[in-house]
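The complex appears here minus one protein chain, its other protein chains still in place.
Chain nomenclature is as follows: A, B and C, assigned in order of appearance, with residue numbering initiated at 1 for each chain independently.
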Amino acid sequence: MKKLIEIRWHGRGGQGAKTAALLLADAAFNTGKYIQGFPEYGPERMGAPITAYNRISDEKITIHSNIYEPDYVAVVDQTLIGPIDVASGIKEGGAIIINSDKSPEELRKHLKDFKGKICTINARKISEETIGKNFPNTPMLGAVVKVSGIMDEGKFLGYMKESFAHKFATKPQVIDGNMKALERSLKEVEGI
Amino acid sequence: MGIRERLSGNESIALAMKQINPDVVAAFPITPSTEIPQYFSQFVANGKVDTEFVPVESEHSAMSACIGAQAAGARTMTATSANGLALMWEMLYIASAMKLPITMACVNRALSGPLNIHNDHSDSMGARDSGWIQIYSETNQEAYDNFIQGVRIGEHKSVQLPVMICQDGFITSHAVENIELMEDDEVKDFVGKYDPEHYLLNEKEPIAVGPLSLPSHTFEQKREQAQSMINAKKVILEVAKDFYKLTGRRYGLFEAYKLEDAELGIVVINSTAGTAKAVVDELREEGIKAGLLKIRVFRPFPADEIADALKNLKALAVMDKAESLSGVGGPLAAEIKSALYGKAHDMPVVNYIYGLGGRDVKTDDIKKVYDDLMEIMKKGSVKDTYRYLGLKE
Amino acid sequence: MAYSLKEVMNKPERLIGGHRMCAGCGAPVAVRGVLRALKPEDRAVCGAATGCLEVSTFLYPYTAWKDSFIHSAFENAGATISGAEAAYNALKRKGRIKDEYKFIAFGGDGGTYDIGLQSLSGAMERGHDMVYVCYDNEAYMNTGIQRSSGTPIYTDTTTSPAGDVLQGKQQFNKDLTQIMAAHNIPYAAQTTLTADFKDLYLKSEKAIYKKGPAFLNVLAPCPRGWRYNTPDLMKICKLAVDTCIWPLYEIEDGNWKLTYKPRKKLSVEEYLKPQNRFMHLFKEKNLHLIEKIQKHVDESWEELLKKCGEV
């Protein structure tokens, strides 16, 4: 793995792109990495496009700017493609990971200037079938881990199980669903 | 041993407050420092601290209540940003003149107008002459460490001044990063008990604070206050030494990064220092002798020490994340230049105003500064010393 | 226990001589009257907003206060004392203080009705166990008799002067006691200096010893600003209550109670006449303004009687 991996998240306010970035930072932290997870704040309220970022590294991170040339971009809501230049600045060898029911090939038509790798994950379907509602964060997280290879999948799942156990201490029934969502997302990413 | 954690800058301050368990916290929410009283009130609600939390109706009242509480004999804390700090303005001067070691987390944000919630240093820079000790922090770790040290610095018998611990709004306040925490007991032992000599609630000695003072006394009282700021420098270093023994994390009046043999240097405050370090590393790999000086303690201003650290540079850039609207440059540049006078006053110094209102500062921006410095060094002099970085021209 | 002036005057003075208030000033008389309600064994932290009282009683290096005292600024006596009270709660809980302390803030009408209203309102709403006392002398006396929102209509002040066109202040004063009562605090009252000081004493006692925030509005004449004959301090206060310009009442736990009802309600002229701040009103062309004042006083009084269940 490269020394420093930079990820940019696109979502809509209230959808949890910031939470997803913080979850990824959390998971990476727990596998021993140096991390940054931060949103780009504006006056936006519910529904407006928002951006969040991650830096993940084996070495101490000192840079404190936004990320303009990410290794990976995660798009939590496919309707952002078009209004937002989601693929902007993606490094060579990097990839964009989109929550969509469409195939990478179909999406490429909408990302004409982008020559890099496009991966998709049907996070909505997976979450509805495992967690019971449209909660795309968990599958997106799995997809990003899979595509980026940031951390060992086994370690990642192990940590997430603990994390969910802690987070959902009062409603343990959702732990299994979330774990299933993660496992499925690791397998069902298309375009790798 | 330290506790490995990941927290945002605001969380780390709130946690430091929790570990210290102060007697009184009085605060009013303002972006981006809001989370601090928010997290802290949760600690209060859950009985994790036995602090009196005073949810005041304004920042002016926050500082007023802090003054009342600290004068009464309580260890008192608050947090604010930008316009909140400005609303406290009058009380900042009064708190320091009363010699009250209140500890404040200042989460730096652009001071209106126009209204802007993002980071720059116009708020705390404006308060630089209010008699508060000002300590700046590059990261969440430094914010946490400085806050804990700040309590001891302010309360030191030879200081007795309020302390402002600054960090960059959103950039570090809202970014989750790795941090190493101290154990609760370690923190409590390190800051010790607040044991004031004179206070309102002293059963043995009622006192009166905050007099009307006429021309026959005020001058002497200001001089007395100034001595505390002079004394603070030594105390800051002593406290840092103890802190190092405990945590292994070393702090001084400033951080000199690859500065010893440097030819090109910049002076910078808070999170931009981290971004600039990455640039310095790159330039060093290219064989360019770049370095930087990161201000930690701005009040008291360690003029002699800074001048010594900078005097061998061939070209210097001072980075101001505040426009003092003086027509000649930013506040940091003014202080640095006056520090160099007599020590290296013919060194070419250029001042950049940058990052106002949260304009993002990228490594490319910093590289541009070093490129400029290279040119200045080659020329040996510089004419236009008041510049803007990252401005749309 | 029944009130006895002879008894309460035996209590030790808590505001002593040597301060620099004007000769005959009503404010220190009011402060003494409030502090007299403290039990001798109880301690107090007093505070003051910047104003005549503060600058005259704590002029470096002399303090006239026997209790601990704090002044920080003009507009924040409420917040400052609320901070001291919070400190007390914390230190008491931690076992670092044993004695009983009471918290009393003083402010003039400038520091209370105007610039300090927000801070006062906040402190009352938060429920601190404190008393805020306004010594109301109806203008900014410390800076030289400028109008405040507590200044009565048609008063001649240095920023609402009686001139050829305007006859003094053009607005009615705000009713601060009722504003404070609307905070639904346990105790709010309006009083002044009466011959036996019973009204002030009993109200101060309730304000201090009733748990929670309390507000007292004490009319405290200023001989310089009101321009009456200085020795007539007590007479002016009596006229204020007997004309019903300054009624004495309290609101305790939401219950309104009139604490003095003049046997014969005097006309406002009797109060206005001895005070040269109203002198211009007695010119022929201005007599209708006195009628307007009378009408306003009558209406307010009737309304108060209703609130207090007197009609």
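One rule holds in what follows: a contact is a pair of C-beta atoms (placed from the backbone, for glycine too) under 8 Å apart; a residue touches a chain by one contact, two chains touch by 3 or more.
Convention: contacts and distances are computed from a predicted model.
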Notebook entry, point to check: Absent chain per UniProt: "4Fe-4S binding protein", "Dihydroxyacetone kinase subunit DhaL", "Cobalt ECF transporter T component CbiQ" or "Cation:proton antiporter"?
Noted result: "4Fe-4S binding protein"
Checklist line | Touched by the hidden chain, restricted to displayed chains | finding: B, C
Next item on the list: Check the options B:Lys193, B:Arg223 or B:Lys383 and report the residue that touches the missing chain.
Entry: B:Arg223
Item checked: Touching the absent chain when the full complex is considered, from C:Met9, C:Leu166, C:Ala182 or C:Leu287 -> C:Met9
Next item on the list: Can you list, in ascending order, the chain C residues touching the missing chain?
Entry: 5-7, 9-10, 13, 15-29, 32-33, 36, 57-58, 60-69, 193, 195-197, 223, 230-235
Notebook entry, point to check: What is the set of chain B residues that contact the non-displayed chain in the whole complex?
Noted result: 97-100, 160, 197-198, 205-211, 213, 216-217, 219-221, 223-225, 227-228
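Criterion: only the chains that are shown with their structure count from here on.
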Next item on the list: Pick one for the touching-chains graph, please: line, ring, star, complete, other.
Entry: line
Next item on the list: Please compute the C-alpha centroid of chain A, do the same for chain C, then give the distance between them in whole Å.
Entry: 64
Next item on the list: Mind checking the centre-to-centre distance between chain B and chain C? Centres are C-alpha means, answer in whole Å.
Entry: 43
Checklist line | Contacts with 2+ other chains: residues of chain A | finding: none
Margin query: Please output the residue numbers of chain B that touch at least 2 other chains, ranges allowed.
Written below: none
Notebook entry, point to check: Once bound in the complex, which stretches of chain A touch chain B?
Noted result: 22, 25-26, 29, 34-39, 41, 43, 60-66, 68
Checklist line | Complex contacts: residues of chain B adjacent to chain C | finding: 23-24, 26, 50-52, 54-58, 60-62, 64-74, 76, 90-91, 94, 98, 200-203, 206-214, 217
Margin query: With touch defined as at the start, can you tell me which chain C residues reach chain B in the complex?
Written below: 43, 45, 47, 54-55, 58-61, 63, 65-73, 75-76, 78-91, 93-94, 96-99, 101, 118-119, 121-123, 125-126
